[in-house]
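A protein chain is absent from this complex, but the other protein chains hold their places.
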Amino acid sequence: MTAFLLKRSTQSLLVLFIMSLLVFSGVNLVGDPVEMLINPEADQEDVERVIRELGLDRPITEQYWFFLVNAFKGDLGTSFVFGEPALKLIIQRMPATLELAFFSLFISIIFALPLGIYAGLKPESKISKLIMAGSILGFSMPTFWVGIIFIMIFAVHLGWLPSTGRGEIGTFMGIHSSLFTLDGLSHIFLPALNLALFKLSSIVRLTRAGTREIIHQDYIKFARAKGLSENRVINTHLLKNILIPIVTVVGLEFGSLIAFSTVTETIFAWPGMGKLIIDSIYNLDRPVIVAYLMIIVFFFVFLNLIVDILYTILDPRVRIQGSK
Amino acid sequence: MDNILKIENLKTHFFTKNGILKAVDDISFNIKRGEIVGLVGESGSGKSITGFSIMGLIDAPGKIVSGNILFNNHPLLNYTPDQMRNLRGNKLAMIFQDPMMTLNPVLRIDTQMIETIKAHDKTISVRNAFEIARDTLGLVGISSPEERMKAYPHQFSGGMRQRVSIAIAMLNKPDLIIADEPTTALDVTIQGQVIYEMQELCKKTGTALLWITHDLAVVAGIASRICVMYAGRIVEQGSVKEIINNPMHPYTIGLIKSVPSQNKRGEPLHQIEGMVPSMLNLPDGCAFHDRCNQATNNCKNSKPLETNFSKTRVIRCFNFER
Partner (left out) sequence: MSNEKTGLSKFWSEFTENKIALISLLIFLFIVFVAIFAPIISPTDPYDLSKVSIMDSRLPPLSENFAGQTFLLGSDGAGRDMLSAIFYGLRVSLGVGVMSGIFALIIGTFFGISAAFFGGKYETFIMRVVDIQLSFPSILMALIILAAFGKGVEKTIIALVLVQWAYYARTARATALVERSKEYVEAAHCLALGNKKIMFKHILPNCMPPLIVVGTLQTAHAISLEATLSFLGLGLPITEPSLGLLIGNGFEYMHTGDFWISIFPGVALLITIVSINLVGDHLRDMFNPRLKR
């Protein structure tokens, strides 16, 4: 187990290093930030002073070296636009994004598991076909367009739910979140549903496939032969087995929720780090872009590790082999 | 006669896209209390479907079309799904073929045993259920059952797993256990042990056993009566002595001849000519006629009915050897 973790960590570090190189060199090809930042009427002296302050006059390799050294110190540069440390900006906005991502993950699992199991148990029924058709639709609908439709229907036309911002933030056990106030919940509902739709469709399909495979296993028939109620057969014997692949995929793709939250946050003006990155790309705010991407990569690497650990907890076969 | 199970003219058909598959087609037999009956046939002859029909576990597109299943003189086909569920794993239990596949890989043994008890006795405490489960595990020959209760299925060998399945079947002291090829997937040495242990257990508890197998030699050593199935029908039934010493149906004769020990060393093994017919495309008349060396025109055109040859002996053939 330790050897496995060590190997995985080394791999992760390598990935981090390569990505930092790619991200940094890529982002630094963007147009000249000096033009963006400085009043066009400023004189040459001012321009040079700013360039020197930001270190933009040094060779790019040197800039990268400084970036790497500073990154280890937790300093990912200072935003051109906000004049604040990029890392601080991102961390400030991270809770909003995480709360959105977790809530949509919650929504998608809560709806997808029953729908997927139903479709898997009765593949020929009308409702199952409807569910599957819905999942193809959910799969195909671009997130941003669904977001627009949601705003149009629920915010503009019906006026039921607000369409921008995070709403009132409550505190519970030291955690600040929109989930703890009614106003906050009304604000998070639309963006979370929007973000969840794609994931929901893919979990429905995954659950259905898993159900169809496992329902024909001998141990399900044996569970029935033991006289267990259908509830017990489905909720324990079936569910525990389909959860293994689902947790793996959902965990690995949690990152894609974070990634797609860039779109959802932009549409719903959700003050998370996704909106920050899009704004930063508009503003050519290099340090923030680089910092965001580095944090995302770090996040991904971490996520992979978590999934591996969860996997061993869920599947006793792996657990035992691992401890030997 | 005190029959624990009485099957009359049971027909279980599968309505597939390619036609009606008559997996079980008009079979009748009975099992007395505490008796061990063997149901022998090649794979695809409908013997497992017979077992699942009794259990009420036929999945779509399968359906019991007609007939009667009397369990303790109660007609099971009139039972509601919930009555059936309550019977299963309680007074009527089943053991499956592949012990690697019958236990749920992600649940501990204690979970899988206790749930079986609690499914039929809502009031029992977990502690009591645990004790019953542990003692039953000891009964089937698993050492230090207390510790093994906490294990997962993959931590057991195949033979041990099958013992766990047997223990689960025995938990609620059933009147009848349907054992569907329970030793086929095991090593030969383990096979012998498990067969012996099951025989002893059934004797001790008075449980009747329907032993489904393709292996005539195995069943001859354990059962008191044998039913031979071919293409969805019982072609011959009788006591073990009658069937083994004096087989009458040409198919049974062929089966017995093809048991290796019947041959002298060096002689080629006997085989039944031809192949098992496709169940979707059974020949008219007797299903066995095109493999049978005694077939007449009569066999080709009409289906033979069951003939009661003696009190225990039933044969479905026009020209069985007397």
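Labels for the chains are A and B, by order of writing; each one numbers its residues from 1.
Here is the rule we use: contacts are C-beta pairs under 8 Å (C-beta built on N, C-alpha and C of every residue); 3 or more make two chains touch, one makes a residue touch a chain.
Quantities reported herein were computed from a predicted structural model and do not represent experimental measurements.
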- Chains shown that the absent chain touches, full complex: A
- Note on the structure: Of A:Leu6, A:Leu21 or A:Ile149, the residue that touches the missing chain is A:Ile149
- Determine which one of A:Val23, A:Leu243, A:Ala291 or A:Leu314 touches the chain that has been left out. A:Val23
- Give the residue, chosen from A:Trp65, A:Trp160, A:Tyr282 or A:Phe302, that touches the chain omitted from the document. A:Tyr282
- Item | Among A:Ala86, A:Leu179, A:Ala225 or A:Ile296, residue touching the chain not depicted | A:Ile296
- State which residues belonging to subunit A touch the missing partner chain. 15, 18, 22-23, 26-27, 29-31, 136-137, 139-145, 148-149, 151-152, 156-157, 252, 255-256, 258-260, 262-263, 266-267, 277-278, 281-282, 289, 293, 296-297, 300, 304
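Just so we're on the same page, only the chains that are shown with their structure count from here on.
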- Task: Provide the C-alpha centroid distance between subunit A and subunit B, rounded to the nearest whole angstrom.
- Result: 53
- State the interface residues of subunit B toward subunit A in the complex, per the touch definition above. 55, 57, 85-90, 93-94, 96-98, 101-107, 115-116, 119-120, 152, 154-155, 165, 168
- Message: For the complex, give me every residue of subunit A touching subunit B.
- Response: 217-219, 221-230, 232, 236-237, 240-241, 244, 314-317, 320
